[in-house]
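Just one protein chain is left out here, and the rest sit where they should.
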Amino acid sequence: MSIITLTTDFGTKDYSVAAVKGRILNDLPSANIIDVSHEITPHHIVETAFVLNAAYTNFPKNSIHIIGVEAEQTTEHKHLVVQIDGHYFIGADNGIFSLLKKEINIENLIEIKHPKSIDSSFPVLDVFVDVAIEIAKGTPLENIGNPIASIKTWIKNKPDISGLNELIGHIIYVDRYGNLITDITKEFFKEFANNRRFTLTASSAKIKTIYPKYDALVDYSQPISQRQKAGKALALFNSLDLIEIAIYKSNPDKGGSATSLLGLGVGDSVKVSFEV
Amino acid sequence: MSIITLTTDFGTKDYSVAAVKGRILNDLPSANIIDVSHEITPHHIVETAFVLNAAYTNFPKNSIHIIGVEAEQTTEHKHLVVQIDGHYFIGADNGIFSLLKKEINIENLIEIKHPKSIDSSFPVLDVFVDVAIEIAKGTPLENIGNPIASIKTWIKNKPDISGLNELIGHIIYVDRYGNLITDITKEFFKEFANNRRFTLTASSAKIKTIYPKYDALVDYSQPISQRQKAGKALALFNSLDLIEIAIYKSNPDKGGSATSLLGLGVGDSVKVSFEV
Partner (left out) sequence: MSIITLTTDFGTKDYSVAAVKGRILNDLPSANIIDVSHEITPHHIVETAFVLNAAYTNFPKNSIHIIGVEAEQTTEHKHLVVQIDGHYFIGADNGIFSLLKKEINIENLIEIKHPKSIDSSFPVLDVFVDVAIEIAKGTPLENIGNPIASIKTWIKNKPDISGLNELIGHIIYVDRYGNLITDITKEFFKEFANNRRFTLTASSAKIKTIYPKYDALVDYSQPISQRQKAGKALALFNSLDLIEIAIYKSNPDKGGSATSLLGLGVGDSVKVSFEV
C-alpha cells in the first residue's frame, strides 16, 4: 500500500483536493493518501519547505510526496521528480527542492516527460497524479523522464554570525499557537555557545535560558490560583531542534501569543549575545 | 474497498464529521472515506453542487457520495438515492440532484425508506450512513426504497445571450485564491465566438485573450526584478473548462485577488462583446 502525501495551498473548501484524491484512487485503489497541509500561504515556497521538511521524515521510506504549490510548469520551472533520502518528491522546480534538506543529498533528479506539463493549469491533477501512480507501481524513474544535473537553488535561512559573541537568528515560521520558530538549530547553538552564558533578545523579551518544554516557567510548588498565568515568553529547543520563542498556553485567537505580544513575525530577527 | 465521499457544511471543528466516519467504520471497516469538502457555505445548495460536480467525476465508478447540506427530510425534501453516471448520491431532494450534471442522465431515482428519515435532526448519521453501507454491500436499490419519477429541479446558471454579439456570464464560485469562476464553458464560448475577436469586461478589466494557464502574462525574457508583478487580471479556460478571471499569484489573505481588486463575487456578471 503506497503512501502518497499532499502538500498544497489549495485550501480545504474547494474541489481541488478531492479531485486529486479521486483521481489517485481511480488509478490506484490501494493508495493511502495523507494530507500534510492544504493551508500553505498561497504561493509560499519557503513555508511549503518548512512544513514538508518537518513532516516527511516521519513517513516511511518510499513515500511519495506531491507538492501543489507553484506547480504550474513555466519556462523556468520544469516538472521534476526528486528522490531524497529514500523519499520521492514531485513538484515544479521553483526552488522548493533545494530547501528540502539541510544538506542536499539527492539520489535522483528527473525532469518529467508528460504531455500535459506544458499546458495544464492544474498539473497536480493532470501530471503529478500520473507520475505518483507510476512511481507507486514501480516504474523506474528513467521511464518517467530524463535525468538532469541540477535544480534551481534558493539560499536557505540560517543564522548570521556577527563576531564571536553574537548570533542573529530569523523567525521562519509562526505556528498555530502564535509561537515563533527560528532558524537557530540546537546543534549549531550548542557549538557556538560553548557553554557560555547568553541573552536572547526577541523584541522586548530578554531570555537567558533555553528549556526543553513549554511549561518550564510554571512554579508547581505554588497553589494553582497563585501561579503566574500565561503571558511570559520563554525559549525552548522544540521538537524540530530549533529555538522557539513561545508563550505557555497561548491562544492567538484570544490575543495573547508570542507573535502578537512581541510584535514579531516571519522574517524578523532575534539576537543572541554571548558573554565574552 | 468501497469509496464513500462526504460533502457537507459541517465544518471540521465540531464532532459531526468524525461521528459519521466512526459510524461508517463501525459497520464497514474496509470503507475508504474521502472528504470532498466540509467548508460549504452553510445551507448553500448551488455551491455544494459546484464543488461536488467538479470533484466526483475524478472518482471511480460505484463511488458513494453522501451530501450533508440541507439534509433534513421535510415534507418537501424527501431522502433520495440517485444513481448518475455510475455514481451513487445520497441526500435530501432539495434541488441538489438536478444540479449535478450538465445534462441529467439519471439511471436510478429512489426514495429512501428508513425509519429515522422522518424525525432525525442528523440524517447524515442516522440515515445516510445506513444507506451508504447497504449500497456498498451490494443491496439492490429497490430494497432501499421505492423508485420515483422526478426530482425537484433548480434552474442552472448559464450565460445569457443578448443578440449575436454579446454574452453575459455569471460568477458561480470564488476559489481559495480569490479567482472568479464563471458559468461560460469553453465549448459554448468557442462555438459562439466562432473565431471572432472579443472583449471580456469584468468590472474595470478589459480582457481580449483567454489563456490556458495562470502565468500567461509573465514576460520571461525580462529579468525577474523587472517583470510585472502580480496584479493584472487575466482570463483562462480553467481545469473545469470554464472561463475564470484570475490574478497570477494572488493571495486573498493579503488583499490582492481578483475578487477584491475587481470587486466581483458570486452572482455578479461579466460581459463578452464580439466583433460584428
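Chains here go by letter, A and B, matching the order in which they are written, and residues are numbered from 1 within each.
We adopt the following convention: contacts are C-beta pairs under 8 Å (C-beta built on N, C-alpha and C of every residue); 3 or more make two chains touch, one makes a residue touch a chain.
Since the structure is predicted, the reported quantities are computational estimates derived from the model, not experimental observations.
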item: Contact residue for the chain not shown (choose from B:10, B:173 or B:248); value: B:10
item: Option from A:139, A:209 or A:251 whose C-beta touches the chain left out; value: A:251
item: Chain A residues that touch the omitted chain in the full complex; value: 1, 3, 5, 12, 32, 34-40, 50-60, 63, 175-177, 212-215, 218, 220, 236, 238-239, 249-253
item: Interface with the unshown chain - residue positions in chain B; value: 9-23, 25-26, 29-30, 41-43, 72, 74-76, 119-122, 125-126
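To be clear about the criterion, only the chains that are shown with their structure count from here on.
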item: Intercentroid distance (Cα basis), chain B paired with chain A, Å; value: 31
